[in-house]
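One protein chain omitted, others in place.
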Amino acid sequence: MQAAITYLLTKMADDALILGHRNSEWTGLGPIMEEDIAFSSMAQDKIGHALGLYSILHEQYGTPDPDKYAFLREEKDFRCCHLVELPNRAYDFSLMRHFLFDHADALRYEYMAQSSLESLRPFAKKLKGEIKYHTLHANAWLTQLSRAGEDSYGRMQAALDECLPLALGMFEQSSFDTELMEAGIYPGEEKMQAAWLERIYPLLVKCALNMPVPAEPVNGGRHGFHTEHLGPLLDEMGAVFRLDPAANW
Amino acid sequence: MMNNDSLDPRVNRLHLSDAAAPVIVNDGENWNIYEVFHQEKRGAHHEHVGCVHAPSPQLALVFAKEQFGRRKKCVNIWVVRSADIPAFEVEDEDMFANNADKTYRDASGFKVMEKINKYKAQQRGEK
Partner (left out) sequence: MPVDYRRQLIRLIEQHAHSEVMGALPEGTWITRAPGFKRKLALIAKVQDEVGHGQLLYNAAETLGKRREAMINDLLSGKSKYSNVFNYPAETWADVTVIGFLIDAAAIVNQVANAKGSYGPYCRALDRICYEESFHLKQGHDAFIELATGTNMQRQMLQEALNRWWQPIMHFFGPPDKTSVHGEKLMQWKVKMASNDDMRNQFPDAYVPKIWELGMTLPDAALQKNEAGRWQYTDPDWNLFFKVINGEGPCNAERMKVRKWAEESGRWVRTALMSHTAADMLPVA
């Protein structure tokens, strides 16, 4: 059970860390100052969520302390999905990724707030309001940009076409899933994906955006197979920390 | 991957153009201005704290929440388009100028103790 829980929390935390890291790259470079600030806050929140989960892992499941676990771990031991790894492109891509990811994130934490895993419940409850803002932000942007003329609508549709297969990779299954489901810790990725689709579908309809079909999920991340972007990202993230991992920074 | 020979790896990933190439932001590109009022606790006044530029009331709220509510206690925010706030002109300030003189509207304009004391002193004198 320990291995299954470690896997579950690690994949959630890795997603949050890598996406938070990517989103933080916009800080100071956003499309307008007000949005720069809002998006940066959410990047900080995500990195904070990762830190929270790594801390639970460290204190209760014996993984290395959060800094070492995040900044020194090898690429193959990361469990994030490909969606979060891709470099930022134009803002449409970042917004769509944020929309698709944060609705899934909201659902994950809603389930976690009722999980049989007691160590996670207070953490999940604490994040509720934060994530509510993230989805509010994502919904507001998506609805407005999708209704703001041809160019803008076209960009959002193209971003959805590109992101959806990657987003389906968030729900990649693993051999730990049955164990987690039977213990009432986690409802399983199949159920999660269905709930997610149910949640985003009406929002996409509101935006007149079309679900690309068929969309094959891009899997691999949950098993340690990553895009060519994760390795360089981790090298960059650890560049200073790894100068002397024993030092205090 | 780009390389702009920057010390910032983020910058090396951008397609930069020439520094001399002119870039002009058009009028209105920074949208409308909304005044922001925050409330520290339920029941308290909403106080003016600044403004945000936003294309809609909905995004104005989204922006105001982080620019004016990310530190310290805040339970609610109002936004209203600056253009929708009627106000007096600076030179109309003189309409308020005599407020302080109109003491008949103010507790300070009524000296009851003086009168009572005078009466009491009188009473003592008569005895």
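First chain written, first letter: the chains are A and B, and each begins at residue 1.
In this text, a contact is a pair of C-beta atoms (placed from the backbone, for glycine too) under 8 Å apart; a residue touches a chain by one contact, two chains touch by 3 or more.
Fair warning: this is a prediction, and the values are worked out from it, not measured in the lab.
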From A:Thr10, A:Ser40, A:Thr63 or A:Gln157, residue that would touch the chain that is not displayed: A:Ser40
In chain A, positions touching the absent partner: 21, 24-25, 27-37, 40-41, 43-44, 47-48, 50-51, 66-67, 70-71, 90-91, 144-145, 148-149, 151-152, 155, 236-237, 239-241, 243-244, 247-249
Positions on chain B contacted by the hidden chain, ascending: 4, 6-11, 14-19, 21-33, 35, 50-53, 55-56, 59, 67, 71, 81-83, 85, 87
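Keep in mind that, in the parts below, only the chains that are shown with their structure count from here on.
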Interchain centroid distance [CA atoms averaged], chain A/chain B, Å: 36
Touch list for chain A against partner chain B, complex: 25, 29, 32-35, 37-38, 41, 87-88, 133, 136-137, 140-141, 144, 236
Contact set on chain B toward chain A in their complex: 9-10, 13, 30-31, 52-56, 58-59, 62-63, 65-67, 70
